[in-house]
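Notes follow the structure.
One protein chain omitted, others in place.
Order as written gives the chain letters A, B and C; numbering starts at 1 within each chain.
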Amino acid sequence: MRTLIKNGMIVTAVDEFIGDVLIDGEKIVAVGERLDSIADHTIDAQGKYVLPGGVDQHVHYSFEFKGERVRGFETSNAAVAGGTTTVVEFVNQEQGKGMADTIFDMDKNEVARQAMADYSYHAVVCDPVDTTFEEIADLPSKGISTVKLFMAYKGMAFHSDDEALYKALRAAKEAGVTVMVHCENADVIDFLQKKLISEGKTDPYYHAESRPAMVELEATQRVINLAAMAEAPVYIVHVTAEDVMKSIRNAKNEGLPVYGETCVQYLMLDESDLSKPDFEGAKYVLSPALRTKADQNALWKAVGNGWLNAISTDHCGFDWASQKHMGVDDFTNIPNGAPGVENRLGILWTYGVNTGKISRQRFVDLFATTPAKNMGLDHCKGHIGVGMDADIVLYDPNESSIISNENSLHGVDYSTFEGYKQEGKVDKVFLRGKLMVDDEEFIGEKGDGKFIHGEPFALC
Amino acid sequence: MRTLIKNGMIVTAVDEFIGDVLIDGEKIVAVGERLDSIADHTIDAQGKYVLPGGVDQHVHYSFEFKGERVRGFETSNAAVAGGTTTVVEFVNQEQGKGMADTIFDMDKNEVARQAMADYSYHAVVCDPVDTTFEEIADLPSKGISTVKLFMAYKGMAFHSDDEALYKALRAAKEAGVTVMVHCENADVIDFLQKKLISEGKTDPYYHAESRPAMVELEATQRVINLAAMAEAPVYIVHVTAEDVMKSIRNAKNEGLPVYGETCVQYLMLDESDLSKPDFEGAKYVLSPALRTKADQNALWKAVGNGWLNAISTDHCGFDWASQKHMGVDDFTNIPNGAPGVENRLGILWTYGVNTGKISRQRFVDLFATTPAKNMGLDHCKGHIGVGMDADIVLYDPNESSIISNENSLHGVDYSTFEGYKQEGKVDKVFLRGKLMVDDEEFIGEKGDGKFIHGEPFALC
Amino acid sequence: MRTLIKNGMIVTAVDEFIGDVLIDGEKIVAVGERLDSIADHTIDAQGKYVLPGGVDQHVHYSFEFKGERVRGFETSNAAVAGGTTTVVEFVNQEQGKGMADTIFDMDKNEVARQAMADYSYHAVVCDPVDTTFEEIADLPSKGISTVKLFMAYKGMAFHSDDEALYKALRAAKEAGVTVMVHCENADVIDFLQKKLISEGKTDPYYHAESRPAMVELEATQRVINLAAMAEAPVYIVHVTAEDVMKSIRNAKNEGLPVYGETCVQYLMLDESDLSKPDFEGAKYVLSPALRTKADQNALWKAVGNGWLNAISTDHCGFDWASQKHMGVDDFTNIPNGAPGVENRLGILWTYGVNTGKISRQRFVDLFATTPAKNMGLDHCKGHIGVGMDADIVLYDPNESSIISNENSLHGVDYSTFEGYKQEGKVDKVFLRGKLMVDDEEFIGEKGDGKFIHGEPFALC
Partner (left out) sequence: MRTLIKNGMIVTAVDEFIGDVLIDGEKIVAVGERLDSIADHTIDAQGKYVLPGGVDQHVHYSFEFKGERVRGFETSNAAVAGGTTTVVEFVNQEQGKGMADTIFDMDKNEVARQAMADYSYHAVVCDPVDTTFEEIADLPSKGISTVKLFMAYKGMAFHSDDEALYKALRAAKEAGVTVMVHCENADVIDFLQKKLISEGKTDPYYHAESRPAMVELEATQRVINLAAMAEAPVYIVHVTAEDVMKSIRNAKNEGLPVYGETCVQYLMLDESDLSKPDFEGAKYVLSPALRTKADQNALWKAVGNGWLNAISTDHCGFDWASQKHMGVDDFTNIPNGAPGVENRLGILWTYGVNTGKISRQRFVDLFATTPAKNMGLDHCKGHIGVGMDADIVLYDPNESSIISNENSLHGVDYSTFEGYKQEGKVDKVFLRGKLMVDDEEFIGEKGDGKFIHGEPFALC
């Protein structure tokens, strides 16, 4: 069956125009004007923007922190309801088990039957033995084109030292796999955490004091140097601070294949959110920590100019009441992370596009097109173009609302952006041609999402 | 009539895919797969690339140097034959006459009936009186969105001093007009020219010694500072040297709206070409002068990374025998400039795309999409997209040839790229839907090209 | 006769220690402990600092602005009373006359019989004909080792364009002469002055708006580039702004012989001084204009770290009542400049040394030792060392006072630093062994100062 989405303002990373999109089954087969004659069925998009479904290259649906686990793929309808049709999940390697085995066991046991968005996977190195680094060469054949390491979190299984980083970078370079790194100096954080706790500084606010921007800067510069030594590309996740962004830009200017993303929360929130009373600050305990207004401004410029090439959410669904409260007497026990996958489109549209900070073309690029390229998913995702998967969002710019957790599908007891306004609404969402959201209501089913393989050599 | 270009590899600045382009009259009306049913007529493009017609934002069809005039729009078929369907011409203001009057008198008298490519105009400030700067405010209403000034060429009418530059920048900023600047320090060049000639150093090679990269660097940094003071965007034309490119990049990094292009010759040729014997070096006397291999490498990186955003030709058709020889005893009398508009696609494809220096997406961006944006022409030019002018090149990658002036249409007695190979050939070219080149042969007519208005505020 | 200054804290650019300085005639012949036995006469300096007499490399005792002339060498006792025993005067070349002739005619007619401090001269290019640039080669033989050019002041005789700058730099390089440059873009200032006046903005405050820091930055970067092209050293006078300082530092880091000074007023005052009511702001009309507190901080760091190598005064004695009031209806008619030679030591000691911004060693370096080197005067000036001229200041750190014009000798009707405190006082000053100041009272005579020749190749 051929469905025609008619007369919308179709937006790509390079242009926009009023026209029609023709869908045949799961694919986009034409873009044009007055294509009714070759369609079986039409949907009127007049007055609406026709956007590619978003690609969130950084989400956590399986993360555990001191025994607590985030909400999983059973809440991935929230992504779709928010206009994100593809998510890329970080899967922490189990000790003594291969990275691919960890991933695909989880896929079989949980994800495949729960996912309501399409998805791909990042392998996370947790067991830095020789076989782990050797396995990197095989990941692309299994559809995995990225490996993640954490420089932060001293003492936890997923922490990596320089040896692991360097070995991963060398192996990844050969395989065309992109290494993604969470950059914070674990030793300094550990020292500061112990010092603060020993001084009785246990409130959420001290989370920010325990991991200042300089710990992120140091680690970022270190991994850029390690990547340069390994002659490997490297992708810096969740950049929060002006100086960190500049380190990435400088590396790029020197000809190194160094890239980075930021996240919605670092563009919108700041360290003052951590001092909200009554343990509300715990909602904003995420790592790296929230920074300053000056950093926000620098990050908006960075995404506007392409110095950072994607905006993700680092979505991490821990309940405030039942989980964040673990750290009520000690901020170091608060599970790190906050939910956000549902609000990426709305927030970026309202505070980025409508304020003139970024154009609609640039928005599409940061929201979908370049994340798909980064992940090796651009063979089918991230763009309204002929041959692409029919992942399409109809966005109605004339509606507006206030973000509230009441209306959320993410399964968490709070919203990171509670009370922020959203200009426009997600009216309809198609996932590979299937209508998943209609008039703001999610109508898809568990299992509608499927695994999308990432292709290697995406950033070489 | 609706014409379908079928089964080509359609390339845009953001993607590529095998599909069809549907043309209705002068416009592209659809892009898709298997659109035969809605077409009246089909052209097979299998095995060929379907590219947007090129936009050359920097050509000279009316330039005069010490009384000698370049070949005019009667040779603009060369542009089209080389895949460039739109050119933007610099028109030097006549003394005592308005810029727009100079332009549109020339348009009426010559260009409108001769042009075989679509065209737009840059106004060039030559008479720096108050009324000239006041006129800038009116240019956009006449379809002129750029003003050019020359910092080089001391003593010539088109030379501008800092006062003229600053006044133009201030006026342009208000009007949304982009100031383009030829950056070289005129005083130093003048000193060095006189010194070299007085020492009997009259050969073409000394052209390069008389205007080293530092004169370009100085002027570029100066105009960036002047633009910053005027809070105006500025566009640096024909960047030749690594340090100049870095100045532009640094300014951009500081948040200034500073942009630049390079030209095909600076990517391909170097100062050694100027020392060819028997006055052959005169063919390469153009300004700024050719530089080094190291600069070439830096410029390729710059266009690959977007640090410079367009590649133009600075096409300037002076005959070697009858015009360049004016300077046989004194290189300062050699008319400056060289032809190139016909070879931009072929050279960039061969030495850029096929060597892996730039992707096909990046090629399209530098060749057509961003030049159109820079010039305010993206309302109809630079992109294969719905609603755009049907300016389309079918490029056959399987043919190859050696560039020779014998096969050229540019009306000049030499080719700048004589003997260079070209991988691929321009098979067909459509201009607003009209077939202008078929099987490598130009079949259009004088007057087929029309004036395209540039929209203001393109780079603000 | 051998005079011993006993038991003072002797301060040099490299160390300090309690000891004695032995003077024989005009020279220092020994530094040591308990040298009484070889002295004819002793002066007790216990509890006092023994400093080298200051070298102010930038004063104006002959400057004219729109017909008004500054106070001359008949007021140079103020310098000595303030601890500065050597000044270097800028002499504007007369039209049609050689630079050296202009200088030594003035020397014979006025300076030689009036000077109460030792002095040397800078030649200022005002008549940019060939013979002027040729004369540069002869200046060192006459004891002149510096040439000054002004980039500011469009339309005045002493304004220089790029051609003059470049010619001077080339000639100076050969002769070992240092080119000093007043860096401001004259065209932009001229535009802004006219614009402000036409808008009725005539108050002294608009002086600052008419010449923002960017005009200084542009001109500084330009002359650094011109000097690099001429392969010549260049000295940037009166640096006022952080970015300008950084341009000089960057050039130095790239290996270029680029140097700069700042002045006392730029370390202490800011643009708010220009808005003092009742035309008091006119007292602070000097060029470049006063800047911001942030610039002050940057300049203090610059002198502390050696990024700028001297602190001078740009002393310029125009009366407020009789001369500055020329511009009461038009700030562009206010003679530019302010007096300061008398307060350099006191201010730098109080606000630099005593606040910890600079050490005493660094103070001596900036106040005397390096200025002497810059000027080629270190064969006899700038240092308490064996063989040096016995130019010595005894500074009593235990006294303190408030600066007031009442106590001033500079012959101007106001003090730039009126009301500022001074910690310490100049107790005694020796000029070539002669006691010129005793217990704060000037006891020298006109003609006590003599011409000191500058040696070439000081900064090569």
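We adopt the following convention: contacts are C-beta pairs under 8 Å (C-beta built on N, C-alpha and C of every residue); 3 or more make two chains touch, one makes a residue touch a chain.
Owing to the predicted nature of the structure, the values given are computational and were not obtained by experimental measurement.
Shown chains touched by the hidden chain across the complete assembly: A, C.
Although one chain is not drawn, the whole complex shows that of C:K276, C:K301, C:H325 or C:K446 it is C:K301 that touches it.
When the missing chain is restored to the complex, the residue among C:A294, C:V386 or C:I402 that touches it is C:V386.
Note that of C:G67, C:G155, C:G200 or C:G255, the residue touching the chain absent from this view is C:G255. For the chain missing from the display, the contacting residue among C:S62, C:T369 or C:Q422 is C:T369, taking the whole complex into account. Mapped onto subunit A, the footprint of the missing chain covers residues 161-163, 166-167, 185-188, 190-191, 212, 214-215, 217-218, 221-222, 225-226, 228-229. Although one chain is not displayed, subunit C still touches it through residues 10, 12-15, 17-19, 22, 29-35, 37-38, 249, 252-253, 255, 301, 305-307, 369, 378, 383, 385-387.
Note that in this section only the chains that are shown with their structure count from here on.
Interface of subunit A with subunit B: the two copies contact each other largely through the same residue positions, with over half of all numbers used appearing on both sides.
Superposing the C-alpha atoms of subunit B onto those of subunit C requires a rotation of 180 degrees, given to the nearest 5. The leading chain pair by number of C-beta pairs in contact is A-B. Innermost chain of the displayed assembly, by C-alpha centre distance to the whole-protein C-alpha centre, is B. Subunit A and subunit C have Cα centroids separated by 59 Å. Rounded to whole angstrom units, the spacing between the C-alpha centres of subunit B and subunit C is 51. In subunit A, no residue touches two or more other chains.
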